[in-house]
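Note that one protein chain is taken out, while the other chains of the complex remain in position.
After this line comes chain A, so read on.
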Amino acid sequence: MSRFTMDEVAWHPRIPPVAAEQATPAQLAALEACPPAQRRSTYFLTLANDPGSLGERGALFNSVMYAPRGLPRAERELATAVVSLVNGCIYCTSVHARRFAELTREPAAMQALLDEGIGTALPPRRRAIVDFAAKLTATPGAITGADLAPLRAAGLEDLEVLDLIHAIAMFANANRLMQSLGASVAP
């Protein structure tokens, strides 16, 4: 049994989150730049302690995950779930595994990835995305142009590759924030 799950995982902050009703104008403005569904989450209210960094970073995160066209949303979720798996972030893995399952209606495929790890059997395009995500996460210094060949063979165009790089890089950041500022609490 893997420690990773698609079920709702709680996150307990190690510093007090901002109380939404007591937020300063700067904190409220920074929260406005974050994904609408998550503006009042404990995680974002914790980050709101420093509105400057939340504003720019929140806007960056939003663009990476939701910018139109390019890499399909489900594949951004696949990549970020895999990065989170490799980094051992149980909370982030659960969120993005769940979104992948919702968008694709393929919960069994994601469950296999969570249970068996990134070596699980995958169709070629997903195989290429998962392998690139794992390598760029674990050994960024070892990535070369040749590592893009499997993505190209699977049909990814320039903008899709760029979106994939952005999504993978974003979760080097998101996982570290989540793991250090708080604790994942499994169901």
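One rule holds in what follows: a contact is a pair of C-beta atoms (placed from the backbone, for glycine too) under 8 Å apart; a residue touches a chain by one contact, two chains touch by 3 or more; residues count from 1.
The criterion applied here is as follows: contacts and distances are computed from a predicted model.
Q: According to its UniProt entry, is the unseen chain "CMD domain protein", "ABC transporter ATP-binding protein", "Spore coat associated protein CotJA" or "Xylose transport system permease protein XylH"?
A: UniProt protein name of the non-displayed chain: "CMD domain protein".
Q: Considering the whole complex rather than only what is displayed, give the residues of chain A touching the chain that is not shown.
A: Residues touching the hidden chain, for chain A, are 14-16, 46-47, 49-50, 52-57, 59-60, 63-64, 67, 70, 87-89, 136-137, 140-141, 143-148, 158-159, 161-166, 168-170, 172-177, 179-181, 183.
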